[in-house]
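I have a structure I would like to understand better, so I am pasting it below and will then ask my questions one at a time.
Missing here: one protein chain of the complex. Every other protein chain is in place.
Moving on, here comes subunit A:
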């Protein structure tokens, strides 16, 4: 297969995902409403009860809304990754996953391209959210809006790869509710998205430990630092490692001779 073939296929897969997203206006609005409710309602309510000490990357005292903005960017990507996973289970049940998998390209490429397409959608959502937050008065340094792009890309791929991995295990759409309860909520609440690590440590050592090793925390910290023009090497390394692990496991999960697809007898 020629490199041009790969490029055209990637463009086609991304375009399809973007078309679908634009056509499904409710999905666009709900994807935006969720973090905005957290920002305008939850954060506003908690502003007075949560005192935050100065900690990197912040150089001064900040409002709680400012603190949770990177966490909410992570939330957009977390839900998007799981939404892609849901759509893959749906596509598999409805058969349209077959049209993708029967294409004359290596399966790892098709799955990665599908993942990149989902991430492109999540980045679009993240920037619209940042725009609304900016209008609300939550401003990051100008260069931060550019620096956060690679961070969003990496964290989006990690969460998308996790969604892909889960979708290789989930046989039926009905089982997806379990993903909400066992993956999305624990990942989100046991992370630094809503409260800093030192605050978690004050209440529970175990929770602190879990939050620290939660890949979602590392992704949020990567985004947080990047949004303020700083690079967090540990968070970047951890997120990249988790991405490689999830993606490799997902590709094995979809491998026609080794993975789950065969054992389940469905595609």
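Side notes on the structure shown:
Keep this in mind: contacts are C-beta pairs under 8 Å (C-beta built on N, C-alpha and C of every residue); 3 or more make two chains touch, one makes a residue touch a chain; residues count from 1.
Just so we're on the same page, contacts and distances are computed from a predicted model.
Chosen from "Electron transfer flavoprotein subunit beta", "NADH-dependent formate dehydrogenase delta subunit FdsD", "ABC transporter, ATP-binding protein" or "PadR family transcriptional regulator", the protein name that UniProt gives for the omitted chain reads "ABC transporter, ATP-binding protein". Across the entire complex, the residue among A:106, A:150, A:178 or A:241 in touch with the chain not shown is A:106. Seen across the whole complex, the unshown chain contacts subunit A at 1-2, 4-6, 8-9, 11-13, 15-16, 19-20, 23-24, 94-96, 98-106, 256-257, 261-263, 265, 267.
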